[in-house]
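What you see is the complex with one protein chain gone and the rest in place.
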Amino acid sequence: MKRIKWLAALATVGMFVAACGGSSSGTSSSTANTGKVGGKLVIDNVSGSTWTCQFNPFNSAVLGPGITFAPVYEPLEFVNILQSGNPPVPMLATSSAWSNGFKTLTFTIRNGVTWTDGKPFSAADVAYTFNAMKSDKVIDLNALWSADGGPLTSVAVKGTNQVVFTFKAPSQPIFYFVADQTPIVPQHIWSALNQSKLHSYPDSQPVGTGPFMVSSCSPQNIKYTRNPHYWQSKAGHPVPMIKEVDYPAFLSNTPGNLFLAQGQAQWGGQYIPNVQSFYVGKDPAHRHIWFPPVLNVALVPNLSNPLLGKLPVRQAIAYALDKATISRLGEGGEQQPANQNGVVTPTFQSWVDSALTQPAYSPAKAQQLLKSAGFTKGSDGIYKDASGNRLAFTIKTISGYSDWDASLQVITQQLKAVGIAVTVQDENSTPYTSDIQGGHFQLAYAGSGGPAASPGPGPYYELRGWLFSGNIGSTNYSRFKSAQADALFNQYAGASQPQQVQIMHQVQKMMVDEIPFIPTTEGVDWYQYDTTNIGGWPTQSDPYAQPSPYSFPDNGQVLAHLYPSS
Amino acid sequence: MRYLTRRIGLFLVTLWAALTVNFIIPRVMPGNEAQAVLGTFRNINPAALHALQIQFGVNAHQSVLSSYFEYLGNCLTGQFGVTAQGVPVMSEIGSKLPWTLGLVGVTTVIAFLIGTLAGVASAWYRGGRLDAILPPALFIVSTIPVFFVGLLLIYVFAVKLNWLPLGGNYSVGATPSFSASFIWDVLKHALLPALSLVIVTSGLWVYSMRNNMITTIAEDYVKTGRAKGLPTRRVMFGYAGRNAILPNLTGFAMQLGYVLGGAIVIEYLFSYPGLGYLFYTATTDHDLPLMQGLFLFYTLAVLVCVLIADLLTAVLDPRTREA
Partner (left out) sequence: MAVTDISLAEHAPDVEVTGAPARFLRAVLGNKKAAAGAVILLVMVFVAAFPGLIAPDSPHATIYAQDAAPSSAHLLGTTQLGEDVFSQLIWSTRLTLLVTLVVSVIATFISMIVGVTAAYFGGITDRTLTVIIDVFLILPVLPLLILLAAYLPPGVTSLSIVLIITSWAFQARQLRSQGLSVRNRDFLVAARARGERGIYIILVEIVPTMSSLLAASFLALCVYIVGFAAALQFLGLGNSGQLMWGTMLYNAQQAAALEAGNAWWALGPGAAVALLGAGFALLNYAFDEIGNPALRPVRKRRRSRRRRGRAAA
């Protein structure tokens, strides 16, 4: 076990250095820690609208930009997706343990933590947070409770400092949503509200346990100031070391990108076209970028379509795509080509089944596959089957995603070269979402950036979203239904770690053999950072958290790590 | 009186039409905004979905007709609900209104003045060089799409020369106050958007004013004024101008709709957080309550202006009362 982890860590680091060509060296150790509290951090992440000055961490509109969870509110334990082999980092819980065949989860809650209004934090707050989801189902955002379709059946305080979660079935993967993805809120404030309407509580002066507090908020800017009584502080080692944080609101990318390029912000979470010349080139000694991949972007066939339901057609599409070109032209090289096995690398390199051969770019092989399946090329250069049905499809995509549009232009040309005609159809995000969820499409471009399964510490989370039959209608867009796949995902929940790797190997084999969808590029966390005055940034060589300002609760980890430098 | 009654009647009919359009359009397109928002979580919680749907204003369990009457009732009592983010629509509109009002109000007045003066001068010195150049130049400029003027101004003054900021209404991190430095900051940010609007809309008023002036100048009372030996300026403005401007008032009010539209594009271009930008994001987000509130607001603004213009015309020009 230890050896595999060590090898995996080494391989991960090696792959980071080798594969992520677009990012720079990331030497954070060049900035010296002054050891004193001070400095101001300015965050640059385009939220698309002015701030409403509400900080309710159960309001999905507020969660998205990362303004409340986790600078202010914190999770029980922090799970780092980028280092999925590592154990979780204790936060409000000092330890956790599964028992009863992964059906009982016990957390030991940390002592000595206080809320920012001075009241002590305890296990009761944790139990309250989860039980409140029963009174107001809307705040059960991850559908944990059994009444909302999840496996959780009870949450109760045990003794003075333990909380016990009981599940109706083995539920290892739920750990991520319970421990990492749920913000803990203070019982003494929230229990006084209307319990059935917790989701609409504005929470304009949030009380949390986290490293920062909201000191003022206007539609244009949120100002945070450090929490002087933050529990991570020790004598001689104050945490956090940054004194103030500004988080301005940007309505669109252009002013946001310019603000960053002019050096007025140090922490960016932006997609910047031509980032090298636009941003890095202005101060290459201090400005860095790093885009760790976390979630696939894919070309998704609707398996109920009679032509796309045929394996040779999907195989032909997979062989026809030159993902390196799609990545270069469509995403400006900022998103790496993806793998047909569905595993995002190098992030989850340790889960890859290297014995599997994946389809490589080969237009000749694509056409050969079509021919041997009985398709013939028509006079217009497009293949058709024996009944004359042409391989001509529409691809639905979200209007306004210019990088997707660019990638699709490349894909259109590549498919045309092997005799498959596709037309791109832009849709606004709402009809797009209901179309892909409802199966009203032939081909679709979907994944990271659009509505998609959320990532987790391992390929299981994303792939279950794409392939589990229970997700048809939500994230299983291709409508893939396989009893074998379902069984594998269910087994995973109760399996040991090496068994889980084996299970994922089998899922990968299914991805390669049956091609339920075709990952094209790997969606990334957008991240720019400036080391002129601030150090302690997450980097390729030190990926202690997902680095974007909008990743929660990873942003809390970053905020606690940063320090003013000389 | 009959004139006024007819105009108020038109006002009410237009209001009803706007409300109905506002109601129908989002319901025609399929698509579930709530589902789009929640689709990113692990599993969609059906209770959360339902609650969000109600918040979005689409209650699938209600018949369309009863939704319609409920909607009409809500509009008339000013209940527009909350936006997708949970903020009351009225307070969102209220917080953005001053910025758009400032921008659009000031630029419209300036553009009107420029255009009208140019029209009056061109008409008075008709046939001269001024008349040959100014009105066509202004008019052609007004056919240029306003966003292109904005793009040019951004390119020249913000990107190349770096004299003025690229967008926004005040600098990031500045705290709003009535201090001189803040006001200066606001003005700096408003300059390019305002300039774009003024350049493009000045031309709208030139021709109507000029043509009205030309027709008016031919009138007997103007000849009388000049024959009496009154100073030119007095005749130009006091006799001719005052009468020529009358038909312009209603046109002015109706052009307001066009100016408001231009403001939407300009606010988008400059990321200026006013009502225009809010409307744009509300429609692309399919934020139904906010969209409905804003569209209604726009329609009301134009209607009120038209009504005021009509009232003024009725008061100032006795001839219309006979109509």
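We just call them A and B in the order they show up, numbering each chain from 1.
As a convention for this text, a contact is a pair of C-beta atoms (placed from the backbone, for glycine too) under 8 Å apart; a residue touches a chain by one contact, two chains touch by 3 or more.
This is a predicted model, so every value here is computed, not measured.
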Kindly state which of the options B:18, B:114, B:194 or B:290 is in contact with the chain not pictured.
B:18
Answer key for A:33, A:277 or A:376 versus the chain not shown reads A:277
Residue list for chain B contacting the dropped chain reads 10, 13-14, 17-18, 21-22, 25-26, 28-29, 124-128, 132, 136, 139-140, 143-148, 151-152, 154-155, 159, 166, 207-208, 211-212, 214-215, 217-218, 222, 226, 232, 236, 247-248, 250-251, 254, 257-258, 260-262, 264-265, 268, 279-280, 283-284, 286, 291, 294-295, 298-299, 301-303, 306
Contact with the hidden chain only, please: which chain A residues?
253-254, 257-258, 261, 272-274, 277-278, 329-330, 332, 399-400, 402, 405-406, 408-410, 413, 424-428, 431
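To be clear about the criterion, only the chains that are shown with their structure count from here on.
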Quick check: how many Å separate the C-alpha centres of chain A and chain B?
41
For a test of understanding, state which residues of chain A touch chain B in their complex under the given definition.
42, 48-50, 52, 54, 56, 59-62, 137-143, 148-150, 177, 199-200, 202, 218-221, 246, 248-252, 254-255, 258-259, 264, 400, 428-431, 433-434, 437, 451-454, 465, 471, 474-475
Note which residues of chain B are touching chain A in the complex, please.
29-33, 35-48, 51-52, 82, 84-87, 95, 166-170, 172-176, 268, 271, 273, 277-278, 281, 284, 286
